[in-house]
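Up next is chain A:
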Amino acid sequence: MISSIIYGFFLALLSCCITLNYRIGRFLNLSYGSFFTLGAYISLLCKYETSLILSSVIGFLVGYLMYLTILKFSEDIVDSTLISLGFGIAIEEILRITFRATHVLLTGIEVEYVEILNEKVFVFDLYIFLLSLIFYIALSITLLSSSGLKLKFAEEDCELAEMYGVDVERLRMLVISGSSSIACLCGSILSPMQAIHPAMGWSILVISIMISAISSVFGGIGIRRYLCVLIVSVVYSVVLEVIF
Partner candidate 1 sequence: MLSVKEVCKVYNGVVVLKGISLRVEEREVVGLVGPNGSGKSTLLRIIAGFEKPNCGRIFFMNREITGLKPEKVVKLGISYSFQIPRPFKNLKVIENIAVASLLRFDKKRAFEIAREICELIGLEEDKKAENLSQGELKLLEIARALATKPKLLLLDEPFSGLDVKNTRWVLSEVLKLKRMGFSMMITAHRVKILEDIVDRFIELRGGRIVKG
Partner candidate 2 sequence: MRKFVLILLLISILIAGCAQPPKKVVKIGVLIPETGKFSTSGEAMKNAAELALKHVKEEKLTKYDIELIFADCGDTPEKAKSAFATLVAKGVIAVVGAYSSPQVLAVTDSAKETKTIYIATVGSTLALEKKISEGNKYVFRNAYNTTYWGILAAELLKLAKPTSYYFVGYEPLKTFNDGMLKAIKEKTGLEPNETLYYKSPSVSPKDYADKAEELTKIVGNRDIVILGDPGPISVKFLKEYRGKGGKGLLYSVGGVLALPTVLKGANANYTAFQAAALEQTPKTKFTKKYFEDYRKIYGKEANNYAALLTYDAILILAQAIEKSGLDKDKIIKTLESEEFIGAAGYYRFVNHQAVWGSEKLKGVIAEYIGKVEVLYPEEFATSEVVWPE
């Protein structure tokens, strides 16, 4: 049960980023899974700790590149979505071609676990849980602060927000690159648990889009929306464990 809740937080983190991308980035980020994959591959190259830093930096940079492309080429949500899909495929393909593996890759790192309420939980899952917690706290603080108002404004009507001096473009940049870097980081945090191959990010993408879509039906604004995402994903993951 505990591991399910923890997993729920992981899903919430991803889905939240997807939702942010949609609300403020103004597109459905289909490259998200590939960023996760990218992170996992990075962790093959260097020590675990370094890979965490490296992946979050690289994730941010590639995300920024995507943002620039979108800024240059895209005129509406559809363009941006297509571009992100293109980016996703491109990342996977570049990884596939550069690594040229004849089998799934593994980081030789031992999987360690700790006991919480006599249930074994993997350390890496805990890291993710922490990351997600930090993310949520940060998000709540921003949303409840004055800059949160700007965020809501940008969500509801970006033209109007721009007219009232909210730097929407900067927000978009931060959201897109930031979420990319988070996805990348998640990838390398979880890498020891993964069988690493180019297509591994796909299911992550699908599930997080599913969840953000479901929670979007419930709606809500500002912090409410993102808490809704959290609740949905935790419920989702717990319910699944109960059913199956």
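These made the cut because all candidates are chains of the complex that A comes from, given by their letters.
Going forward, contacts are C-beta pairs under 8 Å (C-beta built on N, C-alpha and C of every residue); 3 or more make two chains touch, one makes a residue touch a chain; residues count from 1.
All of these numbers come straight from a predicted model, not from anything done at the bench.
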### chain A: touching candidate in this complex (1 or 2)
2
### Message
Going by the contact rule set out above, which residues of chain A touch candidate 2 in the complex?
### Response
3-4, 7, 11, 93, 96, 100-108, 111, 113, 120, 122, 193-195, 197-200, 202-204, 206-207, 237, 240-241, 244
